[in-house]
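These notes are about the structure you will find just below.
Here the complex is missing one protein chain, while the rest keep their positions.
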């Protein structure tokens, strides 16, 4: 498989050859990286780090694209490739998605990819966004989002695509599809995922206003499933994953697919028109100006 | 535009020429009518009063058809024309819908229009009901219902069609689609709006039983978004509207349209058959008798 060739296997702590995991007495160590000799297969692209623990079948996928894990074309592509490899790896049954960057899960789609580029670039970018979503939302693996920081727009979409969402119990962290506030529009499949999660009424208000929910409000509205103290996120994510992995894989996978089929097919049937819509929308002068203003506001915030 | 010609511009308090609003130091006054020299364009039909405040872009639309704001053919037509004018008026960005009649928002469709008339009349009436709903539910303006009294059946539909619903905190006021109690059936698009707002299960029970919810119950079930003391309704409605107007218009409008498209198209595709259904249903002897009994019950209540 072509994608397999792109699998970048870099050393991480203890170099381990894929397929020949070392098993030692310390195999019980934490999933997040503190353990000495856990039987893991770590892989790493530039912007996505994958640690697959063979004893449990659980991979931790960490976004590591500082400062805010913006979903650039590069990150999207690496993430898609990583997911595809895990999907095809019989040793893997579940994925915990989290961030290696403090205080931010993901800031969402990289505005620089939608600003001042060619139409071809916009089309390629949007196709990569669709591709990642289809892979994540339609994954046969158990997917748990460990939202350890703020998660607006596309960051929220990543979380919405998982099977379960835990979020750090920090009211400074917020989550939501706030596209409207930027003068842009969440596409129909972002909307479908939001409606499936919090219902039509809450989604309508939320999307029209572009609301960001502080963690406690996100829990109340059902946008996340559980709040936990930040220092307990890894242990709770591991427990949640164990609960989900206790269900027989095959039956769980067919059930998941049945639940998500309509939304997945909705996008698959309209991928091209969705790309065209995005390109023509984002190419408008008014939208480019709007994004320009936003970019400058971000720059001022930093300064 | 033809409809424009029908725009009845009557003097209200201080005559103001449209397009040349007077701006003065007292422009901060209340939206509902207490202010001295606010830059407003007041218009009024017989049954609908419209006050557009140019400084904010917010129009207050008040139903004023005592005793109970029944949705007669005349009121429906005036309301539709008013909405169309506001939709086409660049000075208008939002509508607050409320009642000028104490204790009642709207009692719903005027039963006298469905009773003892010709089939042609029933068809004309029903078309007007559809037309108003399509204009209100699919409006690109921000629409806030300030429900300052009871709101059964068609009155509830008006409220359901807005973007946000505040209701007077008075348990004597109730709201709901209670058609079943009258022996008639809420049409599929009333149902669609109800399901979108409170979910399938609550809507099923609510519609089968024809339930009317006192204000506190309506809040709990999600049929309204907020309860406020009656004397604070105007200020809260104004605050809510300001929050909604803070979102960029264009992105908000596209988002709203995306959320409501399915329900709007559902009716647009079946308008004729929906009219035929209504006419044949309401023409039945049994339904006419049922409505007759209801009309007489109402008369006895008055006496």
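Think of it as A and B in the order they're written, each chain with its own count starting at 1.
Rule of thumb we're sticking to: a contact is a pair of C-beta atoms (placed from the backbone, for glycine too) under 8 Å apart; a residue touches a chain by one contact, two chains touch by 3 or more.
Keep in mind the model is a prediction, meaning the values are calculated, not measured.
Where subunit B meets the chain that is not shown, the touching residues are 179-186, 188, 191, 199-201, 203-205, 207-210, 286, 290. Mapped onto subunit A, the footprint of the missing chain covers residues 163-164, 195-199, 222, 225, 243-244, 247-248, 250-252, 254-256, 258-260.
By our rule, only the chains that are shown with their structure count from here on.
In whole angstrom, the spacing between the mean C-alpha positions of subunit A and subunit B is 41.
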